[in-house]
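Here's a structure for you.
Left out: one protein chain. Kept in place: all the others.
Per-chain residue numbering starts at 1, and chain names A, B, C, D, E and F are given in the order in which the chains are listed.
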Amino acid sequence: MNSIILRAGTRYLAGLLLIFSIYMLLRGHNEPGGGFIGGLVGSTAFVLYAVACGVKEARRTLKVEPQSLAMAGLGIALLAGLFAALFGDPLFTGQWLFIGATETEKGLPLSTVLVFDIGVYLVVFGSILTLVFAMEEEI
Amino acid sequence: MNSLLVNLMFAAAWAALFGAFTTLTLVSGFILGFGVLWLLQPLTGGSSTYFLRVWYWLKLIAMFHYELVVSSLSVLWDIFTPNHRARPAIIDMPLDVKTDAGILLVTNLISLTPGTLSLDVSEDRTTLKVHAMFAEDPEAVCRALKEGMEKWVIDAVEGT
Amino acid sequence: MSAAADVGTAGRNSLLAGIGPVLLSAGLFAFFLTLLPVVENGGSVRVAANWLPSLGIALSFLVDGLSLTFALLISGIGALVFLYSNTYLAGHKQYGRFAFFLTAFMLGMLGLVLADNVIALFVFWEITTITSYLLIGFGHEGEKSRRSALQALFVTGAGALALLAGLILLGNVVGSFELSVILSQGAVIKGHPLYLPILILVLAGALTKSAQFPFHFWLPNAMAAPTPVSAFLHSATMVKAGIYLMARLHPAFSGTDAWLWTLTILGAITAVLASILALRQTDLKQALAYTTLMALGTLTLFLGQESGYAMTAFATFLVVHSLYKAALFLVVGCVDHRTGTREAEVLGGLAKAMPLTAFAAALSAMSMAGFPPFLGFIGKELKYAGALAVASEPVLVAGAVLAANALMFAVAGVVAFRPFWQKGGEMPRVPREAPWPMLAGPVLLAILGAVFGIYPDLLERALVAPTVASLLGAPAEAEELKLWAGVNLPLILSIATVVIGLLLYIFHRGLRNGLARVDAKVPALDAWWDHFLAGLKAFAAWQTRLIQPGILRRYMFVTFAVIFAGLAGTMVLRAVPITAVDFSDVGWRNVALVLLIVAGAIITTVTSSRIAAMAALGVVGIGVAMIFIVFGAPDVAITQLLVETLVVVLFAVALLRLPALNIEGEKHWRPVDAVLACLVGAAVTLTLLAVLALPLDRRLTDYFEATSWPEAFGRNIVNVILVDFRALDTFGEIAVVVIAALAAYALLRTTASDKEPAE
Amino acid sequence: MEALIAIAIGVLVAAAVYLMLARNVLRFILGLVLISNAANLIIFTGGRLTEGAPPLIPEGAEGPGGIVGNALPQALVLTAIVIGFGLFAFALVLVFRAYTTLGTLNSDQMRIAEPVEAKRQ
Amino acid sequence: MSWLLTVPLALPFLTAVAAFLLRTRPAGRWISVAGNAALLIAAAALMRQVLADGIVVGQMGSWPAPFGITLVADFLSAVMVVITAITGLAVAVYALSDIDATLERLGYHALFNVLLGGVIGAFLTGDLFNLYVWFEVMLIASFGLLVLGGRRQQIDGGIKYVALNLVSTILFLSGVGLLYGMTGTLNMADLARTVPEVENQGLLSVVAVMFMIAFGVKAAVFPLFFWLPAAYHTPAFSVSAVFAGLLTKVGVYALIRMFSLVFTHDTELTHQILLWVAVLTMVTGVLGAAAQNDIRKILSFHIVSQIGYMLLGLALFTPLAISGAVFYLVHHIIVKANLFLIAGIAGRLAGSTDLARIGGLYKSAPLLAILFFVPAFSLAGFPPLSGFWAKYVLVAASLELAAWIVAAAALLVGLLTIYSMTKIWAEGFWKAHPSGMEPALSRLAVRDQWRLLLPVAALAALTLVVGFFPEPFFAFAEEAADQLLDPSAYVTAVLGEPA
Amino acid sequence: MIEILAGLCILLGGVFSVAAGIGIVRLPDVFIRMHAATKVGTLASGLILAGAALHFLDAAIVFKITLAVLFLLLTAPIGAHMIGRAALRIGIKPWGVKEEDAVPAQEIRPDG
Partner (left out) sequence: MTPASFLDLSVSAGFVMVLLTVALAVYRLARGPSLPDRVVALDLMTVAIVAFCGLAAIRTGDAAFLDVALALALIGFLATVALARYAERQLLRRKTDEEQ
């Protein structure tokens, strides 16, 4: 798309969208957001990139094939679920680690649930880009 | 942009002091940091353009809002009155801004203020096609845009 | 038809395929011989193994007179046929398969006659069906072979299915599938309301297998099989499976009018009709095939009866026929093999070139014609005695038997006398005597026929009496087998047979031509088979066109019609009350949202602009998102809006290469579709309203609300459900997403060269 | 309030069915989007509607405190929306590919897998 | 214990991910084979546990039922998982030769293994919405596999397949929404407990019929089976084999599960409908097959016809009938998948699957002929092959209930099945090849011969084993039927003793 | 007091919003309608969001709203530019622009 305005705008918007998507991902457990929404927003960053600058450039910037990213996301999500096996719990039993937990404060939570959500993010992100890139390249 | 970075670091440090990265701490930290930087300007050797730039930005924002409100009313008028008062024209406005950010800002601001709408920038980035609603005199509109929006933007973004 | 296709070349068969089956069947024969004394003394042997005990199905075997008679015939003739085949088909490329199928057949047949469990019996029954199919289709590259094989399979297969139903019902009535139990429950069976259905079903199986009128047409066609197969399956053994079954069930089923008249009438018609048709043939094998039918008809006819005479006649004729018919088939095979033809009009004067063959032919033919001192004579005498013993209609039955026997006499002359001792035409090959393996069978069988004729008590003690005992369910009521029983009515009938038979033989050419003229005018059942198949295909094609027309629109219409009918029909049938709609709590804002959705839906539906449709879809999506917002679902709303955006993005790309919405020829307004659409919509709304009128049990949500933070450490309950409480759903869902993307990618990325293959 | 949504769902379904019965498979896709929305609304409404508060637990509280929207159907709908998007995307690509490969969007003319000739045999 | 349930579910997805990430290398395909072999072991382990302990239950995420998602393996589920694994392994090996590098690069192995994962998920889940999700997983993977390769036929068939299946999916989803709205639960055992308490039982029947239609489309019953004959003959051979074996059976499974566990409140209506649908499905399917002249089209219509048999077992709803349905399911999957695999070999050797254009296989490829003969005549219900027992039990069950017309239909359809199988046999195998070619197996590389014939032979051997030694299988089916007809054990295993 | 301020913002925003709506219905061509939709609409949303910010008066929320408004201000003109450019290129004649002023539709070049 040979629009200078759009390309200029994309330069900022794409970054914004990516940051926003990660924000949505990380806060999802406590406020609206999460892996789906994060992934959707994140993918729009590259969709916009592809629209403004062409798929070739978007692919180059992304470096990884989006479908591999999506599949890897699926694997990460599953591994997050399988992690519970190490503790003898059933599949998808959340395993939590509270960094710096005290009597009163829970500390910074790290959990398989978050890892799962990251997997979701990657799947949505990668899948949508797979679709959109492939369609764009058809035209 | 070095100074901006330092300023942000100040803000972060300030917030860390409070033990909480809230909007309040960060914003107050930023303002505080700005003040400190300005005070220490000779010491740090930072260029004075940083402070000037901030001033231009503030001016840009203020002028933009003023324009926004004033020209909105004229569009409203046209919407609510039975006759169309508009005298539209498409104006080719020569562009002086060069950077992407500058072009984006100029076109966006032109679009956001009622009465004018950026349609397209030519491939060689030299002309901006603007649709003006009230262009009895296209030349005048063009001049107003160049001396208003574009100049403010050049000041704020591309500096001197 | 020429035999060239189904005879061997100069080569040899492997030892395993060639001699193995001979040894196996001979060994089995020897084994069964050792059982003779037991049976002779009125005993029986039963062995059983579990097979499917949950259903009462066992691999149980019973050796009594009837089954041992059959077993000896099967294994004995089997050994001879295998010996014969190994030469007949020497060096044939597919001899291995042939020997395998034939062995499998023989074992199946043995299983059939020895089985004590009727379901096991049925299993073996079907093994013979399928092996018969494979053997008839031996000359598989010939259209005719394939047709005949299918016909045989279809007719006997159809009968078998009826039989299966009959046997299951029988088992249900008796409470066991064991014949030893069933046969002791004759009174229960005959008194049961299901007796008649069971009888019909079982007879349907037996009569088709034994090619009784009106199912007889498949057997002559089955002669497409190589001659040894015809000798073994289609004369000596398999076609007698139906006879065996009727005989087996005789103690439990006989004695009713239904039994008597069905068997008598069908047997008589088959016997007479087959004899007439036999005379009409010029192909020796075909002629023999029809005489087989005649014999089977006669056997059926006797099984209808209950008298000792009839049973003895049955048992004797069973053995007689197997011996001479197998011999004659093998003889015809020798002739065919050596001369290259089986045409009665061509063959002649073979006695000189093939003396041993002629010898076997002569002995067998005389047995068949019923000359003394052959077993055939005794058989015939007994037949008359048995016929006359028929209580109700002795004249009719005896008349039928007489007619059949006379015709048989004539056919014996045509088949076994003319080709050897009268002049014929030019044969394809100069005749030579057949090699010994091919002669062993016919000669041995023919001699046996004579030996048993001279020493009938040998046969009687060992086989006939025990068989009759099995048939009557009580021991030793068999009539004595005698060559000379004095001057009585049967003897007079025998003489009449010879006289009429002789006359028929003398005038057989004229008769044949006359019959041929009549036959041409009579609609042949065989032709009906083709009509039946064509009809089946046409009907199948018609129904398939009707329900699978290949047009998506129709599929869709039916699917939605079914949905409507299912929902509305159940509502009516189950009188689901129409809920009073309460709009009191409806705020104007929500009305506006709903109107927005409705407007979007309507625009999407009516517009012919693709962009308008797409934008209107956007409106619907936005409206739905706003409903999610109003009712407290921000996560869902965000997702909905994001997805909506992506839908538009994808659409906008795809539409670039897609044509307009309106298709030429399609009416802009489709009233029928519209009616269905409204009905489906209304049904959904009514169902939903009824559901909403019920109270909701919120305990799942209550649990999530209570545990989300304390146990799952999340404040966004929706997200906690997604990634923790129901993470498995989410996992499946992302799998859908990733696979959708992969699938779409693959669809778009198929290389151009694959796109337009030569279809 | 649910009654009103139920009626909206009925309209959506009717519109979708009408579109899905058309010859043009692109219309089918439009119908698919509509009917997916209808199904999502059925689940959402099936969980009953609560105006206002989303199912979030405020800081410092153990539970949502007060009546909030039914979280479970929301989660289900969210799942269904994403699944629906996957299916839609594939269906759209398929229709796209059908046009580039078969040269038509008219399903009446899509007779390669089930050709007309075969039926006459 | 829950891991016995989880591993068979997780393995296909792990395999899919690994195979996909290595899709450009030969390792990818071997991962698929290894993954499926492991799956078979896992499935066998699950089966062992089920045989030992009865119903195995796992609460995912450690959340108690009915709040979390429960995986359940009773006899029916366990055997379906095992059969899925067997089919999966057979097809994975077959695909080594059948699927070329292009399709592999496009993600064949990922699609295939995810399909299996979806199928296994559907068999193991004890949650209705989760069942919907697995249906979707399976469906989308099947979409991809169906059109993979993108030939005109595939696209055409794909359109119909996709369109009709999407309608069913949405109906299913709506049904879940409505049932939740009535009962407030999604756990199937919990539904079994709650459903009798619903005030409006008539409405429950409406929703039950809705599910029946939704699953009916998936199971390809009359008059909703359009999508199946429209599409099954179009994809790669290994794909149509796995479709033929598994996809419709998931629909049948769902019908059996829902209409024995949840919707038993109104059998007079629901099971009566099922009965007539079953009969019509059997008859129309087999007649449809009689009208076809392509091996895969014939086999496709026979799937429909045989779905009718399985449904019949459910509709009659007696212990014998249900055990017949279970036995039929197991038999059918093995045999039908195998026949499609063989059709593939026949097609490769003789150049087509159109009967008018092939022949000579009996003469030139006797091994293939034997391997075809076994499943084909098993399908036709000849004893002592597995199909005979399957048919036998259902006929016996019909006769037991004096359902004469049903029994007659079942038998008649058996006859017409013979007709179709012999048509393939006569035209494809017996008849000489019309162009005189000799379609011998030696036309394939030795490596390909192994890869194609080994799975076919293994499945044929299995058919023989089931046929010759039916007792353990049938006894198993009987126990499965007992569990299905008396769901209290299932419910208690999932939810514990009622309060 | 703050409530009244918020209410006024909202009312004003509402008026602007309706104005934008009427604008795109009433105004004579797509270019002029865009004037209404893009900026009056953005202004309306901005005002209503400002009302919300005043209502909550919580730093995090104000920050969030500011961000939302900034996003709108950044994206809306870009969208408008794309539409306007498309309208121009597909040859829609601007209403009321005298022929000699009108710019001919630009040469269409394939996308880079």
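Assume contacts are C-beta pairs under 8 Å (C-beta built on N, C-alpha and C of every residue); 3 or more make two chains touch, one makes a residue touch a chain.
These figures come from a predicted structure and were not determined experimentally.
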item	value
Hidden partner chain, touching residue among A:A8, A:I37, A:L91 or A:V113	A:I37
Identified contact with the non-displayed chain, of C:L641, C:I663 or C:L722	C:L641
Residue among C:A652, C:V675 or C:A706 touching the omitted chain	C:A652
Touching residues on chain F - with respect to the absent chain	1-4, 6-8, 10-11, 13-15, 17-18, 20-22, 24-25, 30, 33-34, 37-38, 41-42, 44-45, 48-49, 51-52, 55-56, 58, 60-61, 64-65, 67-69, 71-72, 75-76, 78-80, 82-87, 89-92, 108, 110-111
Positions on chain A contacted by the hidden chain, ascending	1, 6, 13, 16-17, 20, 24, 31-33, 37, 41, 44, 47-48, 51, 139
For chain D, the residues touching the chain missing from this view	52-54, 56
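Just so we're on the same page, only the chains that are shown with their structure count from here on.
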item	value
Remotest chain, chain B as reference, centres from CA atoms	C
Chain closest to the middle [Cα centroid of all protein chains]	E
Centroid distance [mean C-alpha coordinates] between chain E and chain C, Å	26
Centroid distance [mean C-alpha coordinates] between chain D and chain C, Å	48
Cα-centroid distance, chain D relative to chain F, in whole angstrom	31
Sequence positions of chain C contacting 2 or more other chains	541, 544, 548, 550, 552, 556, 560, 634-635, 639, 643, 646, 650, 654, 657, 684, 688, 691-692, 696, 698, 700, 704, 715-716, 722, 724-731, 733-737, 739-745, 747-749, 755-756, 759
Two or more partner chains touched - positions in chain E	13, 20, 60-61, 107, 110, 129, 133, 136, 140, 143-144, 147, 150, 152-153, 159-160, 163, 167, 174, 178, 181, 229-230, 291-292
Topology of the chain contact graph, where touching chains are joined (line, ring, star, complete, other)	other
Chain C - residues contacting chain D, complex	541, 544-545, 548, 550-553, 556-557, 560, 581-583, 585-587, 590-591, 594, 597-598, 601-602, 604-605, 610, 613-614, 617, 620-621, 624, 627-628, 630-636, 639-640, 643, 646-647, 650-651, 654, 657-659, 661-663, 666, 670, 673-674, 676-678, 680-682, 684-685, 688-689, 691-692, 696, 698, 700-701, 704-706, 708-710, 715-718, 721-722, 725-726, 729-730, 733-734, 736-737, 739-741, 743-744, 747-748, 755-756, 759
Footprint of chain C on chain A - complex, ascending	28-37, 40-41, 43-44, 47, 51, 66-67, 70-71, 73-74, 77-78, 81, 91-92, 94, 96, 106, 109, 111, 113, 116-117, 119-120, 123-124, 126-128, 130-132, 134-139
Residues of chain C defined as touching chain E within the complex	50-55, 94, 97, 119, 122-123, 126-127, 129-130, 133, 137, 140-141, 146, 149-150, 153-154, 157-158, 161-162, 164-165, 168-169, 172, 536-537, 539-541, 543-544, 547-548, 550, 552, 555-556, 558-560, 562-563, 566-567, 569-571, 573-577, 684, 687-688, 690-694, 696-700, 703-704, 707, 724-729, 731-733, 735-736, 739-740, 742-747, 749-751, 754-757, 759
